[in-house]
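Here the complex is missing one protein chain, while the rest keep their positions.
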Amino acid sequence: MSDRSVPTADRIDVRKTYKLYIGGAFPRSESGRSYPVQDAKGRLLAHAAQASRKDARDAVTAARSAFGKWSGATAYNRGQVLYRVAELLEGRREQFGAEVAAAEGLTSERALAQVDAAIDRWVHYAGWTDKYAQIAGSTNPVAGPYFTFSLPEPTGVVAVLAPQDSSLLGLVSVLAPVLATGNTAVVVAAQDRPLPAVSLTEVLATSDVPGGVVNLLTGFTDELAPWLASHRDVNAIDLTGAAAEARADLQAEAADNVKRVYLPRDTDWTAEPGLSRLNAFVETKTVWHPIGV
Amino acid sequence: MTTLARDDLTSVARDDATLRRFLHGLPGVDQVGAEGRAASLATRSIKTTAKAWAIDTAISMVDLTTLEGADTHGKVRSLCAKAARPDPSDPTAPAAAAVCVYPDLVATAVDALRGTDVQIASVATAFPSGRASLATKLHDVREAVAAGATEIDMVIDRGAFLSGRYLQVFEEIVATKAACGPAHLKVILETGELATLDNARRASWLALIAGGDFIKTSTGKVSPAATPPVALVMLEAVRDFRAITGQLRGVKLAGGIRTSKEAVRYLVMVNEVVGDEWLHPALLRFGASSLLNDLLQQRHKMTTGHYDGPDYVTVD
Partner (left out) sequence: MFEYAPAPESRDIARLKPSYQIFVDGRFRDGAGEAIKTINPADEEPLAEVAEAGPSDVDLAVKAARKAFDGPWGRMSGAERGKYLFRIARAIQERGRELAVLESLDNGKPIRESRDVDIPTAAAHFFYYAGWADKLGYAGFGPAPKPIGVAGQVIPWNFPLLMAAWKIAPALACGNTVVLKPAETTPLSALVLAEIIAEAELPPGVVNILAGGPSIGQAIVEHEGIDKIAFTGSTDVGKIIQRTTAGSGKRLTLELGGKAANIVFDDAPLDQAVEGIVNGIFFNQGQVCCAGSRLLVQESVADEVIDSLKRRLATLRVGSPLDKNTDVGAINSATQLARIRELTDAGAAEGATRWSPPCELPERGFWFAPTVFTDVSQAHRIAQEEIFGPVLSVLTFRTPDEAVAKANNTPYGLSAGVWTEKGSRILSMASRLRAGVVWANTFNRFDPTAPFGGYQESGFGREGGRHGLAAYLDV
């Protein structure tokens, strides 16, 4: 008996089912569909859930219901939560290195560099949560007896079409700024490289990010994007992962409820991120109050 | 406020405009400050002898309550037995202050509690919504008193309050008090529907001036029910009312209080905000059902030194 309790070299490994992440839970697609995901050399890695428009709708509902609490949390608290994501990701560095290497066809060393940069990017944005308002806000010296100030507020639910090329660093680079300013997100993962994104949701689920703040759909970007672009309860959309020829139509669909549309300017994920993604998903609110005894 | 005499207080209700000016002239409540004070009081650490005293005191203040559509005579009899002798294995455990039931079950409670000191409270005035004609509400009260209720828990008309018809609310309380006869009147403010602490303060004063013997947070049917900041504001009202009139009025905290820890925190708040005169069932009550068993489990823990399980207290 005892000799069987220790796994041997020919042990059969237990494989993971890759699911969606909606409202803090991991459902399969309501459509029951999945699609094969291959590595850079065309070998099958897994079958990922192929999300439907109804999954997209459910994800928006989850993101909306999470918005009040997340946007109402103190900036300090959001910073602590995002930093915690970095801590947990660091603990699974090797796993993500292997997944990114498989997804993107990188050497182990280069894949790990991507993971490290992704961890540091969470830290970078953790630091922005309680500073962004300090550089984006202002007091306005109006010509009259009024105290006026302007401050940024999150725009709401943001649909993010994650970049197709960079499965982890690119994803973190587009997701973290959306969260840092207090928005909630519905993310469509890179269509052909979705597995690191799914694993990232497992990190999010075990960190302190409340359920519904991030929702992940895997599947076909061109199938899901129009539903998100036209959804009236989505406030903004990041078109980074959209095909170039699809962007004009998606922008036009977004006009239905005057969505904020973000079009990426560059896709060098290793460069310093700058402010454009933080600026993209905030509203500026100006408050006036009289001054008098 | 300290310059107001007792006569001024009743005269503030001579018409709607005067009553409104009085209630809106009360000092404002800064929500952040009130919440901070309540949270600070909650950090008090009550241990050993203090905790044992607090638990027994809390048990003696429980209005053991059942207010369900599914209530039956059997359910009420069982509740009464529990109120009279909460811990069958330990006669030193104090009895609850009262049972609280719907009017049609008062007679059952009177029968079951004969020979004990446990009071019989009944909700009335179209509890919990209060949406009925005044005549119906008063009839509800008279029936409950006639059946033997010694305490009446009325609800105010929150719709009237929120639309600024303060005098109507005032007059309903006065009329209900008259209908109570010898029974004590507890006025349920339903602070969860009043929404702001300023409103909780105004409603407290309204009820106190109108003659309520107790002011009570909630029906238990609306969330949020009793919260520490609301309790703080109501206790301040009772404290300030006493400063003006010399009269001691009670406070009943009801709805959502399930654990001994919460009950002990409220006792600390009462102790530090209005003083230990109020640490008596005549002036402080907890409206609750599951709280009593948690208090009993904590009591077992204090006496045996071991954590207790739910199978060691009775399910009623």
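Which chain is which? They are A and B, in the order written, and residues in each are numbered from 1.
Note that a contact is a pair of C-beta atoms (placed from the backbone, for glycine too) under 8 Å apart; a residue touches a chain by one contact, two chains touch by 3 or more.
Quick caveat, the model's predicted, so the values are computed rather than measured.
Contact with the chain not shown here comes from a single listed residue; of A:80, A:95 or A:150, that residue is A:80.
Of the listed positions A:16, A:69 or A:289, the one in contact with the omitted chain in the full complex is A:289. When the full complex is taken into account, the listed residue touching the unshown chain is B:272, out of B:71, B:104, B:171 or B:272.
Only one of the listed residues, B:34, B:106, B:188 or B:263, touches the absent chain: B:34. Where chain A meets the omitted chain, the residues involved are 75-76, 79-80, 83, 120, 123-124, 126-131, 134-135, 147, 275, 289-293. On the side of chain B, touch with the chain left out of the figure occurs at residues 1-2, 27-30, 32-34, 36-37, 43-51, 53-54, 57, 236, 267-268, 271-272, 276, 279.
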